[in-house]
Every structure is written in structure tokens, then in C-alpha cells.
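All protein chains of the complex are present and in place, except for one that has been dropped.
Order as written gives the chain letters A and B; numbering starts at 1 within each chain.
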Amino acid sequence: MKPTFSGSLLLFAAIALLLQGCSSPEDKSSSIRVRWSHDPETLNVLQPPSQPAFDAANLIYTSLLHSNFSTEKLEPALAEDYPTTQYIGDSLTRLSYHIRSVATWDDGRPVLATDVDFTLKLMFCPGLPNETAQLEFDFIRALIPDPNDPRHFTLECRGQSLEYPQSSGEFFIVPEAAVDPKGLLRRFTLAELQRLPPNAPADSALVRVARQYQAFAPGALPGCGPYQLSAWEKDRYLTFRRKEKWWGSKIQPTPFVLQARPSQLDFVIIPDASTASLALQRGDLDVFPQVPAREFARLQNSSAARAKLAFYSVPSYDVVTAGFNTRRPALADALTRKALGRCFDTAGLIKATQLGAGQQTVGIISPLDRANYNDSLAPLPFDLTAAAAMLRQAGWRRESTADDAGLVRTKAQGELQRLRLVVRYRAEESTFATAALQFQAAAASIGVAVSLLPTEAGSFAATLKSGDFDMYVRTLKGNPFMFNYVPLYHSRALGQSNVTGFSTPASDRLIDAITRARTPKRKSQLLRRFQTMLQTEAPIIPLFFLPTRVAANRNLTGLHVNSLKPGFAITTVERSAVPSPTTTP
Amino acid sequence: MAWSLLWRFSRTLLAVWALASVVFLLSHHDTDTAAQFALSDSSEFVGSGSSSDSAKYQAAQSAVLHRLGLDLPLFYVGRITFSPSGASQWQWHGFANQYHRWLTGVLKGDLGTSFRTGQTVSARLLQALAYTLPLTGTAAMLSVLAALGLAQRLAAGPWWQRPVRTLLVSLHALPLFVVALLLLLLFANPEVFAWFPTYGLDQPTTLTASPWARTATYVLHMVLPITALILTALPDLTLQLTASLTHELGSDYAATARAKGLSGSAVIRHHALRNALLPTLTQIAELLPALVAGALVVEVVFALPGMGRLLAEAAASRDYPVLVGGVLLTGAARLLALLLADLLYLWADPRIRWQP
Partner (left out) sequence: MTRTFGSWPRKLAVGWLTLVVLTALLASVLPLPYSPGVPDLLNASEPPFTSGSHWLGTDPQGRDVLSLLVFGARTAVLLTLPAALFSAIVGGVLGGAAGFCGNRARVAFPYWLLAVGVMWWALQLPLPMLGVAVAALGAGLAAAAQLRENTLAAWPVPINALVMGAATTLDTIPRLVLVVAIAAGTGLSTTGLLALFTLTTWPHAARLVRAQMLRVRTLPFIEAARAAGVTEYRIWLQHAMPHALQPLRTAFPLSVAGLLGLESTLSFLGIGLPPNVASWGRLMATVRVAPDAWWSFIFPSIMLILSIISLSSLSKKQ
């Protein structure tokens, strides 16, 4: 029983010191190491399930259009140019694409319209994990090939929208020759597959295609992107190597979206932020996206970290929002909702949770979007006196029996309503907890009883959908491209994604008009009206936009930190020999 | 004896089956959430391009349920509630149910495929076990040895007994993640001591290094996680063992042994230790399932792959096949540990009779 605890620790320390010599500085020049907090789990091309999965798929596969992280616009990638739009009647749109002639698969075959057609059909092939893709791309009705040019094709879309030219190009293209060499799916038209009833008996050809697709190990399905997955250790790291003959480099000058500068990319999975921060400071990590606010500030204030690291902070399109369940009788009137909205101390919350780096907003459109953001509105002030007055105006009065029993009002039918609120938020997020606590304290001071119910992350969405809440605090994730508010606020989405239950005929008309708008100017007018409407009706209270914080090794250039996900351009990063000058904005 | 052993073993098997069934039924309660994980949550995205009809969404949801095999009834029987009257009644669902399908799969050695990755569950579990066992196994062995050594000395009552006990109690009061983070911030921090690496098992770049260098890197990466595990397992074990050793030393036979002229440490080693081990044996046996279940906190803090993270993430994202498979494995280990503990009691104190 000799090896006691202290002895073993000493032994370990000795081993450690001895080994320190062996693990001398490693060769860090070639690869760029990026931190991910979670394993992407699967690289399903049809619908990448998470942001890391999407970023990984983005390296292996290519879509017709691709986000340019320096201009924050969608730009042609596999397509030669933006599609040309042709409106047919008032319910059809035709979009014509041309695939770049240099684009090839790894085996040298060209990328053709048949591949795009195959991908679209694969999205509707039963038995595959493609349900989200179906919801997203069911507006494409058919692909009309050009008999004279195999690289040219036209997408026929249901309805008309300014966004179709963008959203129609945002899916990864799958090689038909690799998955379906016999062309089994060619026997079906896209419309036939889309109409397939859910309980239809399985067609043997479709089953075969589905099986072939799923037989590929994750990341092994060949793509026409610049990188290949060379190693994937679950929960540890993913390594991507640049292809030796990448067709994008044949185009000179190479467009931003087709650039592939790093020869090797390592994504290391480090769940804990403190661990990732230490690794970054030691140079074991090059890029740390989404640094928590306090850790970011601490590193910025440490002289040792400043010497090695560069810090970037830009606004993102994610907005922290409070929402109401408007189906509750007590919350059915806008006046009560607006009064409660005045109980959020947004400026204080930005200071406490983001250390001042957030941006107050009037609506769910980012202030970055100057064309569409309604700057004539003012964000709701933190004003408890006004809130109390508005509540009185809405008919609420203190219950006479006891002082702290809360507010009540009598409706026309004589029923007594009580203003007692349950606020739900995801349990693990401290920003939401702080906002909820602040709201609770403020509301209590004007007599509104609020109880907080942190909810397990997995069941949060289901609970909101079932309507089991009075208020929520959550992040709504946005982007600068799409302005389709049907899922959030239209009556067609009631019972599903419209969790607030808010809808009026006027708001439905406005939302439909936004999706149908034909010119950007008209659209921005409508969007401004939409923001005004949201502020007057107040089914949600947008609080502030979160920042994107990236800390990276100082000798990296071409990071292009931006407001889109994942916050920086992975494929244009390069390691310069000389540390770059400080670029902290 | 052989019969008794066989009987106990079969009872353990029965218990494993019951346990896995309970977890299967408990977890599969909530299939809608599982379906929602497969679809993106469109209430979270502003301006998504997703088609938003409630009917279409519902159709997509039932397609997901069908693909995952969650559209079948859960069990052979179930309660059906009639919507207008609100009355409910038991109903026989037949053999086309999720539980039957899973059970027949398990009997054939097929634990199913993961909802998230499409990998087979057994492959995923084996992969995770290969990482977890060396970590937790080493930690368990070292902490048992350390506890045995330390407790024998503490029971002899030296002058440093009180401060060490206080230290152990304080250590026990610290949660594991605090211990792990402290170790990390002290010994892997460039601002304090950067003796050990911060994360993972090795670096992707060392894949090409020589076997010796790779082993060295591996050992180096394991030092802090193992230390964290030892530090948290040690106080409980040591204090319990010390307490029962002290108790035994106060009994008659120990006094007799001392009267015969045996030294204090000899009395402990030859007489008291065996008896004192009994309650501690349970704790030691409980380390076995912990070996298999992994150490979630340590895995998260030191970014190690393993069972703890696998099961936690499976539970959080409602990946039921992986979750139930993991529970089956841990439960089997736990019941085996129970059997082992009973065998060890018999060894430690032959007077204990085996129960029929």
C-alpha cells in the first residue's frame, strides 16, 4: 500500500516535467485550428443539423450561391452569375441559372444541371433525413433543363418573391453519379416526389437510392467544394485538407466565395469556454469564435493575452427578445403588453450581460440594415411610472383585499382577470436568467406578480409550441437576406411556429405583402410599417442585438469577422509570418 | 455454491432487463420533442425561408416520427383517452410496438441506430468506452490504493490526523467542476504554470509522431483529468474507511490483539482492516459503474471524448437509442458490481451467509 496519494501526484509531476522536453513546440504552421463547442454529429448535406455541421458541409460541398463574409451578401459560387428572374402571370417565377464551366467533381466529371435536379429530388425522397429541406425548398416546383446546354437550367417556383433568387441557390449540390449511378430517380419528376403521400408503400427504386445515400460514411460523399474531410474523431476534432486540384483556383482572380487559402483546417471540439480560452492563450488554438462576454473583456485587459491575440467584436443578427402568449386573456390587449415591455431595463441588461457591447433595437430587423430598419421609432424606454399608468389605463387595479396580492381587472362579462405571469427561458443561459430576474424585480415594484420557470433546453421549444407559458425570453436568430415573417407572426403558422399566438387580419395582409413585394423600395416601406405594427401591437418586445466576439491569434490575416454565422470567413484565413498590426475595431 | 452463483447471475440479468425497460419506457414518453430535434425550430429564426403552413409542418413532423420508428405505439398495452368523454381505457396494441421492436433487436445483439448520426449504437458505445475506461480505470485504481494507504495511517491517530481530515472534508465540499477548473487554471495556464496541456488526448498534428512520443503525449494529457477524479473520489472513501477502522479498533478483539503486544499498525493490517472494509466495499464496487458511465464534468472541462459526454448529449437531444443503450451498459455494470460486492463481502467476512 505504498503509493499514497501524494506520492502518485509527485510521480505524475515528475513525469510531466520529463515529458515537457519531448513535447517541444509542434509544427503549427500549416493548419488553422478553430474551436467548436460541439461535435457536428453528422454532415448530412441535405439538411445540416447544426451550425458546425453547416460550416463543415460548406467546405466539402458547394451551393449555387454562397455568403460572402466580407460584403455580407449572397454571391454566385457554383453558379456563374445571379439567376435571371422572369415572372409568369402572378403566381409563378422562373429563375435561370448557369453553372460555371470549370466546376467539376473530384473524378473530373463536370457539375451539370442533372446534379441539381437530382439534389432537389433527393430532398423529397422518402426515408432520408430531409424533412427540414422539404419545408424550405418546396417552393421549387420543377427544374427545366436546357436541351442545348447541360449547364444551364431554369427553376420554376410557386409564388413570387424578391427572395426567391437568393433562397433558391442555398442548398448543397450532391453528385448524381456517386449516389445514383443508374439514374433511378430520373424516372420520377420533382412534382411526383413532392406529392408522394406520407404513408405510401415504399417504392423499391426510392428505397435503393435512400440506402445508397445513407451508405456513405459522414463526409465521405464526394462534393465539389475545396476541401476533403481527412479525419474525424468524434468529440475530438475534424481535419479538412484542401484538394490538390480545386477547380475554383482556375478562375483568376478567384472570387471571394471560392477562395480556399488554408491548406489544412482543424476544428477542435472543446466544450468548456475556460478551457478554450486557455488553449487560445497558449497558442494551441488559433480562432475562438463566440467568446463569452466576460472572458473576452478579461483577455482584452490582460497584457500577456494582448501581445498574442487580436480581438474582434461586431454586431450580429441575433436579437434577445421577450414574447407574450397573446392567447392568455390577461395578455390579449396591446396596452398591457406594452406596459410590461417598459419593465425591461434594456440598457442595464446590455451593460450587465454584454458589458455594453449590445445594440438596442425597435424591432427584429437589425439596425445594421439601414435600408429596412425603421429609425423613426424609438426603442421602448425603461419607465416604471409610465408602465404603472398604462396598466391602470388597461383596467388593472390592485386587489383591495391584500396589498401584495397583485393586479386584477374585471372584464365586460364580469369575470375577474389576474395579472400573474410565468416567464420561461432556457435554463442554461445566464443572459436570459438575468433579464428575467430584472423583469421580475421591476414588475414586482408596480404590483405585477411574476414567477420564473427556467426550462430544460430540449423541451423549451415544445413547451412554447404547446402554449404553456405567459412570457418567454429567448434569442431570435436572424440574417440579412430573408424577410419572411410568416412562420413567426402569420395566422397560417398558429399552433406551430407562431408561438405568441398573435395575428390580426391586417398583420396577415402586411406579412403577405412583404413576401410578395417586387421592388426593394416597396419592400423596405412595408418592412418599416411592419416594425411600427410590431411595436404598437407588441406581441414581442425586442430587447437588444447580441454582438459576435471572436478572439484569434494575432498572426492570422483574412479573418473577415462579420455579422453572419459563424462570425468569420474560414476559407480566407492565412497565417502571416510577421504578426499583423492590431486591427481591433 | 455454483448453483447459487448461477441463480444470482440470472437474477442480475433479469434486473438488467427490467432496468433497461424502465428507462426505455420513461424516455420514449416524449416523442414529439425527439421529432422536433430532427426538424429545425422555425420559431427561433427570423425570416427563415421555410414554408410555414401548420399542416405542412405537421406532415414533416409525422414523416420524422415515421423515419425514426416513433410512430408505433409505445408498449403492448396503453391507455387510450377518448377525446369527447375524457374517459380512458386500457387497450392492447399488439406486437407492432416500439418496445417489442427494440427488445427483439437487443436479443439479436442490435441496439439500434442513433437518431442523430445514423451510426449503430454499439459502435458508438464501444468507441466511447475505449476512451473512458483507461481514464476512469486508472483514477479508480489509484484512488482506492491511496484511500487504503491514507486510512490506515489516519486510523493510527497520528498528530496530523485532524488537519488532514479537515482538508479531506473541505475537498469533498468542492464540486467536481470546481476541482477540475482549479487544476486547469493552476497547471495549464500560461499565467501560472503551463506544465500540462489544456485539452484533448493529443493534437491532430502529433498523429505522425513516433509511438513513444505519442504515448508520452497521451500520458501527459491524462495527468490533470485523472488527478481531478482522484481528488473527488478520495475524501469519501478515506473518511468512510477511517471511520470504520476506528470503530473496529475500539472493539474487543482489537483490544485483545493489542494486549498480545501487537503494534498499532499490525492490529490494523491483520485484524481490523478486513472487517472495516465491509461498508467501504460497497463504495469501491460502486466505482465500477462509474467507470463505465464516464465522468461527464471532467470530460467537458478537459475536452475528452467519452461515455459521460455521449450519454449527456444523447439525453439532451433525445437520442433515445444511444441513451437506452448507454443505460443498459451502465446498468449491467452496476448490477455486476453489486454481485461483485456480495462476493467480496463473503471474502472479507466468511460468517456472512449467502442468501437463497
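Here, a residue touches a chain if its C-beta (ideal position, glycine included) is under 8 Å from a C-beta of that chain, and two chains touch if they have at least 3 such contacts.
Just so it is clear, the model here is predicted, and its values are computed rather than measured.
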{"item": "Given A:Arg298, A:Arg327, A:Lys411 or A:Arg509, the one touching the chain that is not displayed", "value": "A:Arg298"}
{"item": "Candidate in contact with the missing chain, chosen from A:Asp81, A:Asp146, A:Glu192 or A:Glu456", "value": "A:Glu456"}
{"item": "Chain not shown, touching residues in chain A", "value": "274, 292, 294, 298, 345, 348-349, 351-353, 426-428, 430, 433-434, 436-438, 440-441, 451-459, 462-463, 468"}
{"item": "Touching residues (missing chain, whole complex) on chain B", "value": "11, 15, 18-19, 22-23, 26-27, 29-30, 79, 88-90, 166, 169-170, 172-178, 181, 185, 235-236, 239-240, 243-244, 247, 275, 278-279, 281-283, 286, 289, 311-312, 315-316, 323, 326-327, 330-331, 334-335, 338, 341, 345, 349, 351-353, 355-356"}
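Note that only the chains that are shown with their structure count from here on.
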{"item": "Touching residues on chain B, where the partner in the complex is chain A", "value": "30, 32-33, 36-54, 56-64, 66-67, 116-118, 124, 127, 142-143, 145-146, 148-150, 152, 181, 184-185, 188-191, 194-201, 203-207, 213, 216-217, 219-220, 223, 226-227, 230, 234, 300-306, 309-310, 313, 316-318"}
{"item": "Partner chain B, residues of chain A touching it in the complex", "value": "1-5, 8-9, 12-13, 15-17, 19-20, 22-23, 26-28, 31, 33, 38, 41-42, 47, 49, 126-129, 131-132, 134-136, 138-139, 163, 167, 170, 198-199, 214, 218, 231, 233-237, 239, 266, 268-272, 274-276, 278-279, 281-282, 284, 302, 304, 317, 319, 364, 457-459, 461-462, 464-465, 474-479, 481-488, 490, 492-499"}
